[in-house]
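Every protein chain but one is kept in place in this view of the complex.
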Amino acid sequence: MKASLLQILWRDSFLRATLIAFFALLIIALFGSFFLEHPQDQNSALQFSPPCSEHWLGTDFHGRDLLARLLSGLRLSLFVGSIGAGVSLVIGVSVGLIAGYFGKKIDLILMRLVDLLYSLPRLVFVIVLISALEKPTAHFLEKIHLSEMLPHVRLLLLFIGLGCVEWLTMARIVRGQVLSLKESTFVLAARALGQSHTQILIRHLLPNLTGIVIVYLTLTIPVVILEESFLSFLGLGVQAPAASLGSLISEGAQYLNPFEIQWWLILFPAGTMALLLLMLNLLGDGLRDAMDPRKKK
Amino acid sequence: MIPFIFRRLILMLLTLFTVVSLTFLLMRLAPGNPFSADRKIPPSILQELESKYGLSGTIGEQYLSYLKDVIRGDLRISTKYRDWSVNEILAQTLPVSMALGSVAFCLTLLFGIILGSFAALYQGQWQDRSLMLVALLGISIPSYILAPLFILFFGLHLGWLSVAGFGNADQWILPVLCLSLPFSASVARLVRTSLLEVLTQDFIRTARAKGLDESKIIIRHALRVALLPVVSYAGPLAANLLTGSMVVEQIFKIPGMGPFFINSVLNRDLFVVGGIVLVFSLILMSLNLFVDLLYTLLDRRIKLS
Partner (left out) sequence: MSLWSRTLFLAPLLSLFWGCHATSSTSTFTYVNGSEPESLDPAIITGQPEMRLVSALFEGLTARNKKGEIEPGVAESWKISADLKTIRFTLRHARWSNGDPITASDFLQSWERALNPLMASKYAELLYPIKNAENYNKGKIDQFDSVGVRVIDPQTLEVELENPTPFFLDLCSMPTLYPVHFASLKSEGRNWIKPGKLISNGAYTLKDWKIDDRVILQKNPHYWRASQVQIQEIAALTTSSATTAFNLFYSGKADLIMDKGLIPTLMIEPLRKKPYFHSNPFLATYFYRFNVTRKPFNHPKVRKAFALAIHKQQIVEKITRAGEPIAHSLTPPGVRHYTPPEGLPRNIALAQKLLAEAGYPNGKGFPPVSILYNSSELNQQIAVEIQSMWKEALGVHVTLQNQEWKVYLGSLDQLDFDIARSSWVGDYNDANTFLDCFVTGRGNNRTGWSHPIYDQLMAQSATEQNTEKRSEILQSAERILIEQEFPIVPIYHFVGMSLYHSEKLGGFEANVVDDHPLRELYLIEASQK
């Protein structure tokens, strides 16, 4: 199924270019840091050096190399995006599967719940959640001897919080698919053969959902990245000195002043963010369109 | 219809109850005392303050007495802004947020529909491609970067528009734009997709066969049907605008509920947080109910015609 998705993307020349660019970005994000001379050096004597041959993208307030910061920020954003989207995937697919497959009362209740959550200010709850649970979670981690996890408490809460608010669309889509698949011959056959519900769900329905799930996963990642950046702006995102694209941008936005603008601190992070989201959205859209049966002529 | 509305209203009440309870408990269990300050407060005074604000006793007792007050419509007194009750704070900040939000809401739909139709009209051509690319870019640029850029350029550099505050016309433009532009992009994409789908349908073919002008077809016939998904997007849009307005209100120093909310969460001002969450949820749920009713009405009319 994955191969065929890639094939779909490969057919359109524009999407092919996007795909190649995306993988290039991914590889740079993952391995770029190995080739840097000053990964996380800090030297405030080099404060605000503009881009030069030594520091390709310039340096920041503490004299840190922006390229290195940007790469680690990109990595972190992608990480938060994929894990957050992953959490939403697990919740969304389970809810969608259960609602679609069992139907009736369960379906009604679950879908009402989805409708209801759609209508609530969800990010508001994430804000309350992060702010309320940070310290208790840290203490809990200490208690179960996971002290090395402590600097990542925020991240953990971000995954959970953002994952918990972004599963709604996934649930609706999966339910819709399951509703139509449920009546298909192979499911009816499996049921006639006396397979259990779990078996049918996992063996027969789930594999047929992979395509659509991947599409919406691709579309959820940018949403989660954007939401993390929003929380970073409000000071509730990742913790310093770690950086995400969002925290780099909101840091850079503070350098916008009418006297002297350290333009590299705002242009490069914002550009990277826009590029990343653009590519993810383009790929997601392309896949969705390509998989839409109505579009196949 | 009436039992439907009735059921929805009951559901709304239940949700509000859950929302208020969850907020109260989370905020109360969160570390950090609403009364702590730079200078340490003697324990006796802290106790006095807690009992004064109904925050002494077990958490259960506190919760029940708070719930009773909320049901009576008394959202209590802010623990930080001690001269104001939450009702008074909401009375001052809610209208501001509502004004900003509703203008941005209408503008978002207007921009989105116009751009989306335009793109659909030129489907596949360069106008369409570039518009959609711009729209995607618009979705990808968060308002907290758009806003300082706008302020720097239009406010400080050119000096055309006001950089902060709310009330005068020149104070409205930038915040409304920053708030609505990213979402207009989403609406435009939605409109385009839905229009293109409608344009393949039979009644459009009939209209075309009659020799009507393509733009007239879109405006007179197709758009009416194609806007249905936009109507159902109104609920999520309102929710997005609401979170977006937190940032925009903060950057532009607009005295609405958004910045108040964030500050109150950080200050552990639990009654203000409770009140704002209550109002947020109430607004969004009522809007959703309204949208659903509108949708059924429109859907029926479209089916009938």
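By written order: A and B. Residues from 1 in each chain.
In the analysis below, contacts are C-beta pairs under 8 Å (C-beta built on N, C-alpha and C of every residue); 3 or more make two chains touch, one makes a residue touch a chain.
Remember, predicted model here, so these are calculated numbers, not experimental data.
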Report task. Return the single residue from B:L13, B:L110 or B:L156 that touches the missing chain. Result -> B:L156
Query raised in the report: Among B:P3, B:P42 or B:G211, which one is in touch with the chain left out?
Result: B:P42
**Report entry** Residue among A:P50, A:P258 or A:G271 touching the omitted chain
**Finding:** A:P258
Query - Where the missing chain touches chain A, by residue - result: 42, 44-45, 47, 61-62, 131, 134-135, 147, 150-151, 235, 239-241, 254-255, 257-260
Report summary line: Contacts from chain B to the absent chain lie at residues 31-42, 44-46, 48-49, 52, 77, 80-84, 88-89, 92-93, 148, 151, 155-156, 159, 162-166, 250-253, 255-256, 259-260, 263, 266-268
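One rule holds in what follows: only the chains that are shown with their structure count from here on.
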Query raised in the report: Could you state the distance in Å from the CA-based centre of chain A to that of chain B?
Result: 22
Query - Complex contact set, residues of chain B against chain A - result: 11, 15, 19, 22-23, 26-27, 29-32, 133, 136-137, 139-142, 144-145, 148-149, 151-152, 156-157, 197, 235-236, 239, 242-243, 246-247, 261-262, 265-266, 273, 277, 280-281, 284-285, 287-288
Query raised in the report: Which bits of chain A are touching chain B when the two form their complex?
Result: 112, 115-116, 118-125, 127-129, 131-136, 222, 226, 229-230, 233-234, 246, 249-250, 253, 256-258, 266, 270, 273-274, 276-278, 281-282, 285, 294
